[in-house]
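For reference, the structure is listed below as structure tokens.
Selected chains only, in their assembly positions.
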């Protein structure tokens, strides 16, 4: 039942506008229990806009942020194929990773070294990418299961994991990882 | 810079409207990189509303959903003090909990039994409650550290955890838990 | 898919607002082939309104017009029970009736005299009241069948009729009547 | 005094938009007794629109319906000149005509046969085309006078008639005809 109008300076590309109306619909439905059918959102592009003494017209808006879920997916895919050049492009200055046991790393190059002490191989099966919109920051939670091979050659699969990614300005500034690997290893030992 | 207007049937209480405008501001800023100062959101209450052949006026809107973060916090507090009556009030039919190692439970009563095999006591220190608005469902991620006592009497603290709560219609239908307890125990053994 | 907002000075009663949003939805759907589900209309009551140098606030709007269909129905019911006092209250100055054969009358009192030369009794079965909104004027077409008794005592029924009523300012200023009575009588003679 | 804003996906042609704002102005004035000068209607084209989980942009709207009055006029003109090919293009499946005396026909080809038993020629003089907007259906009432020649060679003129056309999706699915021909013939015999 809510009708949401968003007024923007012209120039945002269709995909950004589509994400915008979708995200607003979801945000509204987090408070008003309307069905999707009953939730209307549209973008009005103004021809001239003035705030704080500045006049904005077409194209004066700041570029849209990339989709945080897609950024994380791109990053994870690049890391998985050990394409750290691509993966690094998505990282913000001061990037920090926190892995199970509270292990902190700051560069992707540290990752294979650390992993080498834990398993021969690992691969993520993604079940969900979930976004939490927080203003300056968007947090993406990615969860699913891990499949891989222990150091002793045995295989594992279906091991639950969740990653938390903190993005600012479209770049990842923090990754945190939780999973059941220790639980599984511990109980299977 | 975005100006967002949300049109509603009158009758939503001020706190729900405050949450609504705040959530919409956050959702808009997930796409348009506007500052908080440059993001304006307001609620217009209409006096008569018609969609799908139905006429709505004051109070005809469905009741606002509770704040999902507050629901989860209330639930966790009740569970911590073992007040399962209160905690159960927040649960949806078909409720399911998934704990480290993939252990699945359906009632809170199972929890102390299972925990008794793992530690004497545990307490959560919350660092963040983060919401992901997804339409029918709102997901709350709660993360922080665990403090407690192992079965052998040793204490632990600062053990990372993250819980994922899936809410529908203001009730929790699924909780998933990840933490570093096994990691910590495994490495400290 | 159209979203229609109508801005009004406060003070129009709920039924008038309900008619307004319904009529606007119908008018929009006469051009845009949207479903009823996809057509949203709402009334925004402003707190202050200025046009043509005049400031209007609550209650300064002209009273809503009555529902033209209800006016016609009331009028027809009153005429049928020969309650001409009530019926006359719905008539505008200069009222004119045109009956089959182009017979023109200006007062309801002429009606029984004229009818007495045609049938002993007649009663209307209404199938539809249909409104045509034309600005200063609203036209109501009422159609259905006539049932009654000829002068020679034979009964008739199912005789098609249509009446056209022209309303201005909520009063009927012209009624025109077409029916198949002559056709039926002629063919049955 | 009402100000009406209609929000549409871009792509509706200017004539459709002109009809839309005109029809909405008339519909509003059927309830609020505002002058034409005091009635403001405008179309806002949005750049992105979302409802029921679908994103619409320019040109995604369903094509505008044709003007029902123009459709009826075209149909009547084609019928008058016995151009049934053209006239048939305006008919919906299941088309039905009801003529005085309750005569029902389903194809235009039946028309000359039936008419041949009643008069040598007939022509309609139109006084009004009046539309009733009803959602799925638009009804057009066309009224005026008939001119023609009886079977016996005598001429007639000024004989009142009214036609009711029911349109759905821009096609005529039902025509009903009332007139004073029998009345006139009967009284002149």
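As written, the chain order gives the labels A, B, C and D, with residue 1 at the start of each chain.
The rule is short, and it goes like this: contacts are C-beta pairs under 8 Å (C-beta built on N, C-alpha and C of every residue); 3 or more make two chains touch, one makes a residue touch a chain.
None of these values were measured; they are calculated from a predicted model.
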What number of copies does the complete complex in this structure file have, with 4 given? 6
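Convention: only the chains that are shown with their structure count from here on.
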Chain A onto chain D, rotation angle from CA fit, given as a multiple of 5 degrees: 120
When chain B touches chain C, do the two copies use mostly the same residue numbers, with over half shared, or different ones? different
As a quick test, compute the distance in whole Å between the mean CA positions of chain B and chain D. 57
Measuring from the mean C-alpha position of chain C to the mean C-alpha position of chain D, what distance in angstrom results? 19
Residues of chain A engaged with two or more neighbouring chains: 3, 5, 8, 20, 25, 36-37, 40, 42
Assign the assembly's chain-to-chain touch graph to one of these shapes: line, ring, star, complete, other. other
Pairs of chains that touch, anyone? A-B, A-C, A-D, B-C, C-D
In the complex formed with chain A, which residues of chain C make contact? 3, 37, 40, 42
Okay, in this complex, where on chain C does chain D touch? 1-9, 12, 16, 19-20, 23-34, 36, 38, 49, 51-52, 56, 61-65, 68, 98, 100-102, 130-136, 138-139, 141, 143, 158, 160-162, 164, 169, 176, 178-187
Chain B touches which residues of chain C in the complex? 5, 8, 10, 14, 17-18, 20-22, 25, 36-37, 39-45
